[in-house]
Every structure is written in structure tokens, then in C-alpha cells.
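One structure is given below, represented as C-alpha cells, and several questions about it will come after.
Other chains of the complex are left out, but the ones given are in their true place.
Naming follows writing order (A and B), and every chain is counted from residue 1.
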Amino acid sequence: MALASGMRLSARALLRPWVAVMKFKNPPVNSLSLELLTEFVISLEKLENDKTFRGVILSSDCPGVFSAGLDLTEMCGRNPAHYAEYWKAVQELWLRLYLSNLVLIAAISGACPAGGCLISLTCDYRVLADNPKCLIGLNETLLGIIAPFWFRDTLVNTIGHRAAERALQLGLLFPPAEALQVGMVDQVVPEDQVQSTALSVMAQWMAIPDHARQLTKNMMRKPTVDRLLKQRDADIQNFVSFISRDSIQKSLQMYLEKLKQKKG
Amino acid sequence: MALASGMRLSARALLRPWVAVMKFKNPPVNSLSLELLTEFVISLEKLENDKTFRGVILSSDCPGVFSAGLDLTEMCGRNPAHYAEYWKAVQELWLRLYLSNLVLIAAISGACPAGGCLISLTCDYRVLADNPKCLIGLNETLLGIIAPFWFRDTLVNTIGHRAAERALQLGLLFPPAEALQVGMVDQVVPEDQVQSTALSVMAQWMAIPDHARQLTKNMMRKPTVDRLLKQRDADIQNFVSFISRDSIQKSLQMYLEKLKQKKG
């Protein structure tokens, strides 16, 4: 279950210097459990500090899914202190990814909803497999919940205000061609070319002097990050009080039970 | 002339629960007179408070025009107090529409300039008839006047900064194909399918839990609304002093006389 066993630097990392491949491995759907979030941040920090690496390709070791997003079991039937701890970990991952000094490229060969989509949106480039099952989007409203403002900001930065407004309200999950057209991803390729395309794209990014690229990335993204940093505690309080509501808890429980029945 | 007689909940509203159809009926061109604005806001408020309704389709009962926009006779040859009252009513309509809890869909089968365009831009979705006479845009500069900053904000939110900058400076009225390409509308369909398309789209929006959708819409639009609320009185003063200028009054009078001669 844990990221430690699931995230690895693949053999390819040795063939192409400076590039690591991190694969999520939290079966069955790479839910972003508290444990996985924590270990993800630690792994990322190690890579940032290890000057051997300049770029990371994020992908999945679970067939059919990039990541199903936030782990509903962390948000359901727990106490407020747990919700707060969990939300802080979600924030921390976003903060680290969105301003990472590394070049991040998402190689997406499976479903990419909600928190999975958010992770991909923090990357510098997104390659999506041309498979109708590879739906991508922030579909929170479909579960009766709301994407927080920094999810919104990340999406608006990527696809613009109008497309984000429609996508967020309707909880749209875009199939590959539409995802490309709206700008949710940068490239759609046959499933067996996702990794190789990600590596070619990475080579292009590796050609840029790190220092200038990092300062430029920071200049583009820092104002968005600062908005969360300014009100990080308030954002946690908002989440805790929202998720603790009876109506929300009931709707999450019903959703989780449906999922169990499907599996059963 | 009045909205009371012109705006109605069509029979279709009964066939599809929760959806009202409001049709402007202020012949000949659905000018946004003070009376119409006032009654529009009241009707909207009633629908918002009546939990029977979750969505409204805005359309026109005047052939060939959605709405010609602000009523120039309210802005010409009157006293400053009247200009102030009128402008406050325009603001009020925008404020109500832009943050409406209802799903608003514009079914546009006629010309849609200036204030008519603004109303359509506050909707959640715009369907335009594929007829070269169905021009849409904020064409204020053509009359020698200036769209206020919250018209600008609404347009920038819809089509982005660059397209808005060009469209506003040139007072562009987009024919259907261009309107679709620039993002001014979401769909262009044959004229006889405008209403049915609006209803199908509404069904898609009705599938989303209201509470989550409303909070998401609010999150997307509230910052834009707050910019006007912060300086609402100053905006009224600006309008009154601008519109009271001799040069502007003269140019409006000339324009109105041209219109009369056309009709004559």
C-alpha cells in the first residue's frame, strides 16, 4: 500500500542521466492516502536535494488508473484532528509539486480524476494515452463536494477562466481528444508511446539551463502558491468544518458503500 | 413594454420540472429600459426563492433580436439623478445574474449587442442561432462610449485578455462561426434547434447537485463581483459624469435620430 514500496526510480533513470521515473503503486487505484502523501513529499524532497536529478516523470504502476485522487476513507468517519492532518498533507504535496525545481512530466496511461488530475496539473507537461478510459478532470461536484480555491487556481492557470468555470461546475471528466483541445493535457499519444513521449519531451526541457528555467517557473507560479500560504490554516479549518457536516459524511459513506458493492 | 407582460414562464417549464423559460418582450428590440431592468430583477429574485426552479433559459420573444442592450433614451436628455438610478439598476441586474444560484442558459436567436451581450455573458452557457444576423459582442466604442470595467471583467473571464482587448477596442460584433471560435458562445446550432439545444444542455447541468455547483460557481465569480461591490458608488458617479458630457449627449442624440429616421 505504501508509497515507499510503490514509488521507485526505474532502470531507465540510469540510461538517461538526471531523469527519475516515479510510479505510484497503491493498488487498486492509487488513492492518495495520508501515508502515500507523506512518503511522496519525502521522496520528492530527496530528489530535489540530490543534484543528480533534474527531472521526474510521474506515472502509475496500477493498470487503468493514474490516481483516483484523494482517499475518501481518510475523509469519512474520522475525527476533526485527522481531517486537519490529512488536508495539511494534501496542501503540502501541492505546494511542493507546484513550485518544484525539478522538471515534472506526467505520463498518464489511465483514469485521472480529482486529486489525480490535480497532481498532473502541477507538472510542467502532460502526456495522455489515447484511450477512452483515460478520462481526466476535477470532478468533485459529482460527489457533492467542492474543489478548493487552489485547485481552481491551478486549473484556471492551465485552461483559462471560462473553461475552468464550466469544467468545475459540471465536474467534467474529459476524454483524450477533448482534454487536448481544452488544454488539460499537452499531448495525446497511443498508449504504448506515453513513456517514450514523456522521455523525449523531458529531453527538450533538459536543454534549458536549470537556473533560468527554475526562476522563470517560480515567477509564473509563486503568486498562486502565495495565495494558499497566506490562508493555509483557514483553508484547513474550512475543509474540516465542511467535511464534518452530517450531509457530506452521509453522501461520502453512500458513495464508499457503492464502491464496495461494485468490487464485491 | 413592461417586463411583467413580456417575461413569462413558458408551458415547457411544466414539462421539464425545475426549468423556467424567460422571454424578453419589450418590442421592437428588447431595449433594457429602467422598467424592464427592475422587473427582470424582481422576476429573477422570485425564481431564486421559489425552490421549484433550478434553472432558467433566457431568450427573446422579439423576432431578430435577443436584446439591443441598454436603453439609450434612459441615458439621453435626462437629469443626473435619473442616470444614477438607471445605472444602479444595470449594476443590480448584472450582480444578480452573474452570481445567480440558478443555472442560466442563453438561447440566442437574434442580434445580441452591448447590454444584450452582457446578459448572455452572465449565463452559464450560450447557444447561438447559426444566422449571419445573429451578431454578438460588446460594441460600445462604435457609439463613442466605453464598456465599464465590470463588462470588461465579464468578457475577459469568458474569452481571455487578448481577445477581449481586441474585441472591446474595435467594438467587434462576431458572426456565429467567429463567436464560437473566440469563445463568445459555447454552441452554434440551426435556428430552429436553439431552444431544444438549450433544454438538452440544461438537463446536463441539472444532473449536478445544486449545492456543490452553486458553491463552485460562487468561487469562480465572486472575486469579479466583489470588484464592483467595492466601488459601486464610484462607478455610478463615473457613469453619470461621463454620460452627462455635452459631447456624449450630442453623439447619443445623433445616433437616436438616425434610428428614428430608419424606422420612419
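Methods note: contacts are C-beta pairs under 8 Å (C-beta built on N, C-alpha and C of every residue); 3 or more make two chains touch, one makes a residue touch a chain.
Just so we're clear, the structure is a prediction, and the values are computed from it rather than from any experiment.
Visitor: Copy number for the full complex, please, knowing 2 are shown in place.
Guide: Result for the total copy count in the complex: 3.
FYI, only the chains that are shown with their structure count from here on.
Visitor: Nearest whole angstrom, what separates the Cα centre of chain A from the Cα centre of chain B?
Guide: Each chain's C-alpha centroid was found; their separation is 38 Å.
Visitor: State the interface residues of chain A toward chain B in the complex, per the touch definition above.
Guide: 140-147, 149, 152, 160-162, 164-166, 168-171
Visitor: What residues of chain B sit close enough to touch chain A in their complex?
Guide: My answer: residues 124-125, 156-160, 183, 186, 204-205, 208-209, 211-213, 215-217, 219-221.
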